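Below is a structure I'd like to ask you about.
Right, chain A next:
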Amino acid sequence: MFAVTTVALLVSMALAMCRALLGPTAYDRVLALNNIGTKTVVLIAVLGFLNGRPDFLDLALAYALINFIGTIAVLKYIEYGDLGAGSRKDVAGG
Partner candidate 1 sequence: MIAEHLPILQVVLPLLAAPVCIFLRNPRAAGALAVLTSWSALGIALSLLREVMSTGVVSYAIGDWAPPIGIEYRVDIVNAWVLVIVATIGAVVTPYAITSVESEVDRKRIPLFYAAYLLCLTGLLGITITGDVFNVFVFLEISSLSAYALIAMGQRRRALTAAFRYLIMGSVGATFIVIGIGLLYVMTGTLNMADLAALLPEVWDSRTVKVAYGFLGVGMCLKLALFPLHLWLPNAYAFAPSAVTAFMASTATKVAVYMLLRLFLSIFGRHFSFEVMGLDLILLPLALVAIVSMSLVAIFQVDVKRLLAYSSVAQIGYMILGLSFASVTGLTATLLHLFNHALMKGALFMALGCVVYRIGSVHIDAMVGLGKRMPYTMAAFVVGGLSLVGVPLTVGFVSKWYLILGALEKGGLWMGVAAIVLVTSVMALVYVWRVVEVAYLRDFAGDERVREAPWSLLVPTWALVLANLYFGIDAVRISAVARGAAEALMIGIGS
Partner candidate 2 sequence: MREEIVVRVGAKVLTPFIIMFALYVHFHGDYSPGGGFQAGVILAAAFALLALVYGLEAVQRVLPPWFAQMCAGLGVLIYAGVGVVTVLLGHNYLGYGALAHDPEHGQHYGIMAVELGVLVTVFGVMVTVFYLFAGRGTMKP
Partner candidate 3 sequence: MTASTLLLLSLAVPAAGAAVILLLRYNPNAREAASLVTAGALFTIVLRIYLAVSVGDRPALVLAEPIPGIPIALEAEPLGVLFALVASFLWIVTTMYSIGYMRGHPLRPEIRDVMATLGIDRDREKRQARFYLFFAFAIAAVMGVAFAGNLFTLFVFYEVLTLTTFPLVTHSRSEAARKAGRVYLGVLFTTSVVFQLLAIVWTYAIAGTLDFQDGGILSGRAAGAVVPVLLGLFVFGIGKAAVMPFHRWLPAAMVAPTPVSALLHAVAVVKAGVFAVLKVTVYIFGIDFIAATGASVWLMWVAAATIILASLVAFTKNNLKVRLAYSTVSQLSYVVLGAMLANQLGVVGGGMHIAMHAFGKITLFFCAGVIIISTNRTEVSQLKGLGRVMPITFGAFFIGALSIVGLPPTGGAWSKWFLGMGSLEAGQIGLVAVLMLSSLLSLVYLMEIPLQGFFGRPRRAPDRDAAGEDDHDHGGDFHTPPRWSMAAIITTAVACVILFLYPEPFYRLMTMVAGP
């Protein structure tokens, strides 16, 4: 049954991948990245069970935590164009 789930996850990743490839905007790709990230988290969890070594969930945990940082960076990049700014007025000049 884990195998079935794995396949389902892979298929849905492939679909998300299609979105990443098709675009059309960069945000679609970010979305796909984000989505694939979540799916990877789950996939890793499932794979642990599939292999009979479920004790490597730390990896999934790490992903869950870190993937988020990437998206925040995207937002910051788009909104501010500068990852170091403290508040909006720092980059008011553009």
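What we mean here is this: contacts are C-beta pairs under 8 Å (C-beta built on N, C-alpha and C of every residue); 3 or more make two chains touch, one makes a residue touch a chain; residues count from 1.
How these were chosen: all candidates are chains of the complex that A comes from, given by their letters.
For clarity, every value in this text was computed on a predicted model and none was experimentally measured.
S.K.: Every candidate listed belongs to the same complex as chain A; state which one touches it: 1, 2 or 3.
M.R.: Answer for chain A: candidate 2.
S.K.: Spell out the part of chain A that touches candidate 2 in their complex, as residue ranges.
M.R.: 55-56, 58-59, 61-62, 65-66, 68-69, 72-73, 75-76, 79-88, 90-91
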